[in-house]
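Let's turn to chain A:
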Amino acid sequence: MNNKRLVVVWAILTVLTLIYVWMDEAVDQNGTLTASTVVTVSAIAIALIKVRIIFREFMEVRHAPAWLCRLTDGWVVLVATCLLGSYFVGSAIAG
Partner candidate 1 sequence: MTHVAGPRPQLAEKPKFVPGQPDMWLFVLFEALLFTGYFSVYLVSRTQNQELYLQSQADLDLRIGVVNTIVLLSSSWAIARCVRAARGGAYRSALTYAFVTIGFGVVFVISKVLEWIHEIGMGNTFTSDEFFQHYFFLTSLHCIHVLIGFIVLGVVIYQLWSSKRRSQELVETGATYWHTVDFLWVLIFAMLYVVR
Partner candidate 2 sequence: MLWALPAIVIIWVSAFLLFPGFVHPMSPTMSAEEVAAFYRDETARIRYSMILFNWFGVGLIPTVILLAMQVRRMAHRTPILSYCLIACAGGPPTLFLIANMFWLLGSFRPERAPELTQLLNDLAWVTFTVLVPYLVAQCLVLALAIYWDRQDEPVFRTWVAHFNLLIAVALAPAAFGAVAFTGPFAWDGVLSYWVKNIAIAVWIVVMGVVLGQTIRRRRVETTVAA
């Protein structure tokens, strides 16, 4: 029941982490790193998905009153906006 669910959540989070390794292999050419907007955006997105899973499952926001659910979800959106915003604004400035 409950415990199994936790293990499944843990497994999902681990798999999401391993996706990074695959992404890493896919984008780099023989060890030289190259800039990539796709990787950056998806890295941020995956990280935030993981954060939201941790919120909902490990931190039990799932069972919490609605205000906490909304607060944490709103927070995830806020962080996403800040991170992607600073990345794109920064890139635009750099030209």
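The working rule: contacts are C-beta pairs under 8 Å (C-beta built on N, C-alpha and C of every residue); 3 or more make two chains touch, one makes a residue touch a chain; residues count from 1.
Regarding candidate selection, all candidates are chains of the complex that A comes from, given by their letters.
Since this is a predicted model, take the numbers as computed values, not measurements.
Candidates 1 or 2 all belong to this complex, yet only 1 touches chain A.
Residues 2-3, 6-7, 9-10, 13-14, 17-18, 20-21, 23-24, 27, 31-36, 39-40, 43-44, 46-48, 50-51, 54-55, 57-61, 63-66, 68, 71-72, 75, 78-79, 82-83, 85-87, 89-91, 93-94 of chain A are the ones touching candidate 1 in the complex.
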